[in-house]
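Let's turn to chain A:
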Amino acid sequence: MNMRNLFLFALVAALYVGTGFFQSWNLALNILNLGLLSAIMALGVNMQWGYAGLFNTGIMGFAALGGLAVVLVAAPPEPEGWAAGGWGIMTGLAFGIAVIVAATQVYQRMRKGAARNLALLAVITIGFFAYRALFDPSVAAVESVNPATAGNIGGLGLPSILSWPLGGVLAALAAWAIGKVSLGLRSDYLAIATLGIAEIVIIVLKNEDWLARGVKNMIGLPRPWPVPYEVDLQQSAGFLEWAASYGFDPVSASTIVVKILYAMLFAVVLLAVIWLSERALNSPWGRMMRSIRDNEVAAAAMGKDVTRRHLQVFVIGSAVVGFAGAMMTSMDGQLTPGTYNPLRFTFLIWVMVIVGGSGNNWGAVLGGLLIGWLWLIVESVGPGVMSVVTSAMSEGALKSHLIDSAAHMRLLTLGVILLVVLRFSPRGLIPEK
Partner candidate 1 sequence: MAEPFLIGERMTGGYGAADILHGCTIAVEKGEIAVIVGPNGAGKSTAMKAVFGMLNLRSGHVKLEGEDITALSPQDRVAKGMGFVPQTSNIFTSMTVEENLEMGAFLRRDDISGTMEQIYDLFPILKEKRFQAAGELSGGQRQQVAVGRALMTKPKVLMLDEPTAGVSPIVMDELFDRIIEIARAGISILMVEQNARQALEIADKGYVLVQGANRFTDTGQALMQDPEVRRSFLGG
Partner candidate 2 sequence: EDAKIGIILGFTGPLESITPSMAASAELAIKEVSDSGKFMGGGTVTSVRADSTCIDASAATAAAERLITVEGVNAIMGADCSGVTGSVLQNVARPNGIGMISPSATSPGLSDAEDDGLFFRTSPSDARQGEVVAEILTDRGVKSIAVSYTNNDYGKGLSDSIAAAFEAKGGKVTANTAHEDGKADYSAEVATLASAGGDVLVVAGYVDQGGKGIIQASLDTGAFDTFYLPDGMYGESLIEAIGSGLDGTYGTIPGTDSEGAAKFAELATAAGFDPTSSFTGESYDAAALMLLAMAAAKSTDSKDWITKVMDVANAPGEKIEPGQLGHALELIAAGTDIDYVGATAVELIGNGESAGSFREFTVTDGAFVTDGFR
C-alpha cells in the first residue's frame, strides 16, 4: 500500500466519519454495514473479473441464493406445510435431477445421430411431464396450507449465522452448474447468459411459493448470533445501566451497539476474504489466472487447464457473493425477492469493482465502501443539490416543477459523481499493478 492508496482510504473513512458527525452515527454505521457487504461482493466479482476475466453479471442471483439459505436455515419450521407435501416436493426434485442426469448420459453415451436426438427428446419430454406430475400436486398441497401467512415448507429453525456458509455453498453449487454450461461463452455473451440465469433464479424465488413464500416475502428472520435486538437491549437492566454510566440515551445506544456488532462481524469476514484472496493473487495461482485472462490460447498451450480454472474461480467468486448475500438477508431480517434487481445487485457491484480498480483487491474494497456510501447518501444529497439550484430561481412553474422532480436528482447525482470519479482515475482508483 502506498501513500496514495492510504490517502484514498483515509478519504473514504472521512466520508463515513463526516456522515457520522454531520448527519448521524446511526446513518453512518448503517451505510458502513452496507458498504462492507458490498465490498465483500465486490471482492467476489473481482476474483472472477480481475483475476480471470470472467464477465459475470449474475451477481444478483448468487446474492439471492445466499438470501435463500437464510430462510432455509433460520426460518421457523412449518411442520404442517412440510407434512402436506414436503417429501413429495423433494421426491419431485430428485426425480427432476435424475432426468437431467439421464439426459446427459444419453447425450454422452450414444452416437451422434437421429437415434440420439430421438432418445434425448423422449427422455426430456417424458421426464418433464412425469416430473410435473410428481411435483405439482405436492406444491399445491404445501402452498394451500395457510397461504396468507405460510404456505411454505419452512426452515430448519437453526441459528442464522450458520446460513452464511450455507449461502456460500448454495451459490457455489449453482455456480458450478452454471459454469459447466456457460463458461464456454466469451465476454459479453457470458455476461448476458449469467444475467439471464440470475433473472431465472429470481423468477424461481418469486414464483415457487413453497420454498420461501415467493413474492409474499419471508419476514421476521432471526438475527445472527451475537447481535441482540434493540428492543431487548432497551429492556435489559444491565444495558440500561451501562448506557447510563456513559451518559448515552438508551435508544441510540442500543441502535448503535447493534450496528457496531454487525459491522464487526462483517469486517471479520471481509478481512478473512481479503487475506485469502491477496494470498491467492500474489502467488503462482494468481499468475496462472492472469495468464489465462490475458491469453487463453497461449495459457492452454502452456499446460493450463483453462476450463477447469475458469470453473474454479467462478465457483469461488460466486460463493463469496452468496456468503455476502446471506449476510445481507440475515441483517435485513427478511427475504423479499422483489428487492433483487440487476441495477442494485449486479451493476452497482460492477461499478464498485471498476471504480475501485479491477484486478486489485484493495481497489474492490475501496470501491465497495465508496460507491456503497454514494448510493445511499445521494438519497438526501440529490434533492439537496436541487434545492440549491432552485434557490436562486424566481418563483414560478419551472421552479415548482423542478422541486417536484427533486427525487430524480438521486440517480442523476450518482451518475455525475460516478463520471467525475472515473474521469479522475480512468483505470480505477487503485489500479492493478
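The candidates came about this way: all candidates are chains of the complex that A comes from, given by their letters.
Just so we're on the same page, a contact is a pair of C-beta atoms (placed from the backbone, for glycine too) under 8 Å apart; a residue touches a chain by one contact, two chains touch by 3 or more; residues count from 1.
Computed from a predicted model, the values in this text were never measured in an experiment.
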Complex member in contact with chain A (any copy), out of 1 or 2: 2
How about chain A: which of its residues touch candidate 2 in the complex? 23-27, 30-31, 34, 147-149, 206-207, 209, 214-217, 219-220, 229-231, 234, 251-252, 254-255, 258, 328, 331-334, 336, 338-339, 341, 344, 375-376, 379-380, 383, 404, 407-408, 410-411
